[in-house]
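Yeah, one chain of the complex is gone here, protein chain that is, but the others are all in their spots.
Up next, chain A:
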Amino acid sequence: MRHIISILLENEPGALSRVVGLFSQRNFNIETLNVAPTEDPSLSRLTVTTVGDDRVIEQITKHLNKLIDVVKLVDLTEGNHIERELMLVKVKALGAARDEVKRTVDIFRAQIVDVTPSLYTVQITGDAAKLDAFLQAMAPVGILEVARTGVSGIARGDKVLSL
């Protein structure tokens, strides 16, 4: 099963490499990885999506917790949560396809953020499934380039991941 693990990490040199290294060292999967500083400059928030059965996920969280630079973590998929990813896509937009692309962008509530005579650059946010669906819809038109941020997430309700 797919899990979204959010980590508060010491904003120290090398901290990220310890997290990433752990995954390769112990043969765990990383599907997406997203990291940026938080409102507290001493902390980064790192969100990783990974796949594994309960035993593997338990090992992943335990080993992450063992890293000295990991301050706190939560498996967001254990409860209700909000999951978002941002994607920028360059698609071909020529002739009749130009209108078709525009319509599809509207259906997905995406935005065209840059235009040339032959292509659109589309910005879209949502969960990973929505982004996948948009790419599928665009495939016949011609996708030129894709940049995805990887999943970021936060728990619904009163639950807060902080010190």
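Criterion: a contact is a pair of C-beta atoms (placed from the backbone, for glycine too) under 8 Å apart; a residue touches a chain by one contact, two chains touch by 3 or more; residues count from 1.
Methods note: contacts and distances are computed from a predicted model.
Student: Hey, which one's the missing chain according to UniProt: "Acetolactate synthase", "Multicomponent K+:H+ antiporter subunit G", "Branched-chain amino acid ABC transporter permease" or "Carbon-monoxide dehydrogenase medium subunit"?
Tutor: So the chain that does not appear here would be "Acetolactate synthase", according to UniProt.
Student: Have a look at A:Gly14, A:Gly95 or A:Gly157 and name the one touching the chain we're not showing.
Tutor: A:Gly14
Student: May I ask you to list the residues on chain A that touch the chain which is not drawn?
Tutor: Within chain A, the residues that touch the unshown chain are 10, 13-14, 17-18, 21, 25, 55, 58-59, 62-63, 65-66, 68-72, 163.
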